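Missing here is one protein chain; the remaining ones are kept as they sit in the complex.
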Amino acid sequence: MPLITYLEAIRQALFEEMEADERVFVMGEDIGAYGGAFKVTEGLHEKFGDARVVDTPISESAIVGSAIGASYMGMRPVCEIQFIDFIACCFDMLTNFAATSRYRNGAGVPIVVRGPCGGGVGGGPFHSLNPEAYFLNTPGLKMVEPATAYDAKGLLKAAIRDDDPVLYFEHKFLYRRIKDEVPAGDVVVPIGKAAVRREGSDLTIITFGAMVHTAFDAAAALAGDGVQAEVLDLRTLAPLDRDAILASVAKTNRALLLYEARRTGGIGGELAAIIAEEAFEYLDAPIVRVASEDVPVPYAPPLEAAFLPSVDKVVDAAKKLVQY
Amino acid sequence: MPLITYLEAIRQALFEEMEADERVFVMGEDIGAYGGAFKVTEGLHEKFGDARVVDTPISESAIVGSAIGASYMGMRPVCEIQFIDFIACCFDMLTNFAATSRYRNGAGVPIVVRGPCGGGVGGGPFHSLNPEAYFLNTPGLKMVEPATAYDAKGLLKAAIRDDDPVLYFEHKFLYRRIKDEVPAGDVVVPIGKAAVRREGSDLTIITFGAMVHTAFDAAAALAGDGVQAEVLDLRTLAPLDRDAILASVAKTNRALLLYEARRTGGIGGELAAIIAEEAFEYLDAPIVRVASEDVPVPYAPPLEAAFLPSVDKVVDAAKKLVQY
Amino acid sequence: MPDKPILNADEWRIADPDRPSEQLSREQLLEMYYFARLAREVEERLVVLFRQSKVIGGLYRSLGQEGESVATAYALERRDAVLPLIRNMGALMTMGVRPIEIFRQYMARGTSNSRGRDLNIHIVHLPDADADEPVIVGPISMLGDSIPVAAGIAMGARMRGRPRVAMAWIGDGATSTGAFHEGMNFAAVQKIPLVVVAEDNKYAYSKPIARQMAIRRIDERAASYGIAHELVDGNDMLAVYDAARVMVERARAGEGAQLLGVDTMRMQGHAQHDDARYVPKALLDAWTAKDPLRQFRGVLNDRGAAHDRELDDIDKMAKDYAAREAEAAASEPLPDPASVVRGVYADDPYTVPKLEFVRSPFAGSPGLKTRPTPEAVAGDDT
Partner (left out) sequence: MPDKPILNADEWRIADPDRPSEQLSREQLLEMYYFARLAREVEERLVVLFRQSKVIGGLYRSLGQEGESVATAYALERRDAVLPLIRNMGALMTMGVRPIEIFRQYMARGTSNSRGRDLNIHIVHLPDADADEPVIVGPISMLGDSIPVAAGIAMGARMRGRPRVAMAWIGDGATSTGAFHEGMNFAAVQKIPLVVVAEDNKYAYSKPIARQMAIRRIDERAASYGIAHELVDGNDMLAVYDAARVMVERARAGEGAQLLGVDTMRMQGHAQHDDARYVPKALLDAWTAKDPLRQFRGVLNDRGAAHDRELDDIDKMAKDYAAREAEAAASEPLPDPASVVRGVYADDPYTVPKLEFVRSPFAGSPGLKTRPTPEAVAGDDT
């Protein structure tokens, strides 16, 4: 099977879905002949032309708003937000228009809004965000974030075929750093299903995106000390796979929530609430969060390193947790 | 002491702060001679004129953006968002510009953004929101929401005097329904301090805003059944008063999180995480959330009633909790 | 605000026999009158229901604006797309929405298009591709958001090979929003067949238009985009129809987005709770004299299209129809509270009542294919 990068996997999903379904088209800034800021859409314009690769003005609300309209007409738009940080500029359109449409009038909005998220590359406060928590209180939206190239392809295909609006966060740190064997053709990872990436008995690290790899490294280090960490990759952030979360915590009795966004008000809160409400019986220790510091994402490498969760931070927290 | 409504208390705070400090001014839609959609700013224009009561075009981003600029020049703008739901239209300006400014360059942004939140009045999906969770993952912002007329005045004064951007949510259901004895003149309720509104030993209901009154009614009903609920009114939603939360849970050993926003991704998550992380030892039962259903706010009264948390729902949840 | 509403003098003038309105049959003229009257009567009935506390939340009138609302929509084909605002009752009537749908919405009935989940004219109709029906996408409350969505509807329809012109209405105040700007610019760059009707009704809530924009003519809101724009007397129904029809045809012909400014007046407060004391009485009086329905009666008289007696009959028909529809809606149930959690995502198939459409009693005329074909007079539909 071909070994492809996370980025190539995204491109492949777009390419295949556009080939298979003429209703699918992409829109966004610089995604045409240029191929996008990260070259995710490279080659699409050549193959599908202006009609299905719509290079837009710098207007995130118009991108998402017109995608909503086009989806009403039966199209399946995939919008690229050049850096996912700029999703703040269409927050209203997403949370108020797209998310409520089906509930209000039965008018589904099958759009995908995708873009590069995450830090670790010196992007500074406005090119490094992990915005999932902004949208977690908005029913009607789905959110996914792959950690592997395989999932990158499979989740994007699932998102495009989904009949509801899906925010697809792709972690820019993983774009060219992660490679997987990914089959050509249909690879669909169902939305709403988490995956146990590593079995363990002593604690569960619940995470997603780039932090899955941090969790792996931490788990490896912990294994050296005789601690067996289970790594649960959420993959879908809304709606959360409660069953998988609860099953793993029921097994390990300890939960470490690892996410790259700022700690306060992050998705770890929702996870903690689910566990503390529904798996309380199983808990042998506090629920621990390892996340970024509660500050804007700083730019200088030493600051960003201090800001982000790290293998060491995870190992430390995990050790305390198992010793509790 | 004069008995005034929640709404009058807000108006009084604006009036007094504008009188006391010429740097304070208000801006927003229809807040001039008309006095605002809910008449909160009534009389201000007559007293302070166009220069300090700026009636703006329908441009939430311009309102907040220009407030940021004016605050850089030493002014203390208080922005009204006609319904707080429209804060989605300036989400970017708030989270990216205002919230990060001090951290990035030491440039404080002493603005207040206030507006009516909350449901219970048949406002439908776009005139009923409780948006606190949208902003909880954004360090640099503060958020408050009063439950009483006294706090409405005192928190607004504190917000205006605060050197950082403060989102001030005023619950429209309380505007004319709640009256308190509120002294004229300086009443300042410190930001960051919760208040125990009712002492109890069996569980803590942690809540804020209109739900404080729901909690009171539930506590009264519970007391009839011999259950003593403590009611903790958060008042400030960011930064949370961790000490007060932990102290109360340490005392009652049971936490019920009550908030009017949608359950998933709401502030209850953050509260649960704090408690499950730092007060685990004290917990005798799962942490329970009572909140709205995970749907857009529905319009028809029977739907909205089913959607919102109610006294019955709180009582039921509390009983289960104490019987756990 | 403008010195004098203008029409695009290059292409036609009011007196020009090539005016599109010259092509309208007598039945069509009567139909336009009927729709405008029906819009007014539906709203009058809503006022009654409002006073009876049967309307949930606010009630927003289009009194004085029914003419422009009808005449712009009348310029469309039946399969085009409309994105009305709260004051475009006339457009909804013109597109054939059965009045009961409006009453159901305002009274939050479970039978309504939104099943009581959303307000007033927040309705959506996405017909099957082959159905001879309009696309209707009501607004969300966030002003301006309809414009990018409208652009997307017209773009998407074109992509699907079933082009439709999209018409979206926007208030003077709402043109100040960022969403308006982004949508207009997007439509211009993509040459989208979008016709935006910008309603200068002198106020945005309490604010006179001069506090909203520093231009003197609302149609200049299109100037930054390279979008063709004109301003028309919004209370002259035929002038509005003429201007709108030309723009719709241009859009359909691939000439890209168009903006029609209409000079009109909101004759009541922002909503029923607003006594609008901030509106100078002289201004109201001046516009009262220009009532679009009264003016249009004059036109119909002058053209020999109808006597006052006939028009009075239409008035009565509209009024009775509105009353019957209101009554029917009022007897329908509120939604079942248990349904509150249903239908958030596609995997919960929760059925939505399709909007009902009706044909006007005047729909039998040949000529423009803009109207629903005849089938029944209104009375039969209740």
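Letters A, B and C name the chains as they come in the text, with residue numbers starting at 1 for each one.
We take it that a residue touches a chain if its C-beta (ideal position, glycine included) is under 8 Å from a C-beta of that chain, and two chains touch if they have at least 3 such contacts.
Quantities reported herein were computed from a predicted structural model and do not represent experimental measurements.
Undergrad: Could you run through the displayed chains and say which ones the absent chain touches?
TA: Checking the complete complex, the chain left out touches A, B, C.
Undergrad: Give the residue, chosen from C:I123, C:A222 or C:A329, that touches the chain omitted from the document.
TA: Considering the complete complex, C:A222 is the one touching the chain left out.
Undergrad: Taking the full complex into account, find the residue in B:T100, B:N137, B:S248 or B:T264 that is in contact with the omitted chain.
TA: B:T100
Undergrad: May I ask which residue of A:S61, A:N105 or A:N130 touches the chain that does not appear here?
TA: Among A:S61, A:N105 or A:N130, only A:S61 touches the chain that is not shown.
Undergrad: Given that one chain is not shown, which residue among C:Q65, C:S146 or C:N185 touches it?
TA: Of the listed residues, the one touching the omitted chain is C:N185.
Undergrad: In the full complex, which bits of chain B touch the chain not displayed? Write them out.
TA: Looking at chain B, the ones touching the missing chain are residues 23, 25, 51-52, 54, 56-57, 59-75, 77, 92-93, 96-97, 100-108, 139-140, 142, 162-164, 239.
Undergrad: Touching the missing chain, which residues of chain A?
TA: For chain A, the residues touching the absent chain are 29-30, 32-34, 37, 55, 57-62, 83, 85-86, 88-89, 121-127, 293-296, 298-303, 305-307.
Undergrad: Which residue numbers on chain C touch the omitted chain?
TA: Output for chain C: 176-182, 185, 188-189, 191, 211-216, 220-227, 256.
Following the convention adopted for this analysis, only the chains that are shown with their structure count from here on.
Undergrad: What chain lies farthest away from chain C once each centre is taken as the mean of the Cα atoms?
TA: A
Undergrad: Distance between chain B and chain C based on Cα centroids, please, to the nearest Å.
TA: Each chain reduced to its C-alpha mean, chain B and chain C end up 38 Å apart.
Undergrad: Where in chain C do residues touch at least two different other chains?
TA: 114, 117-118, 122, 140-142, 178-179, 344
Undergrad: Residues of chain A touching 2+ other chains?
TA: Only 92, 96, 100, 103-104, 139-140, 239 qualify.
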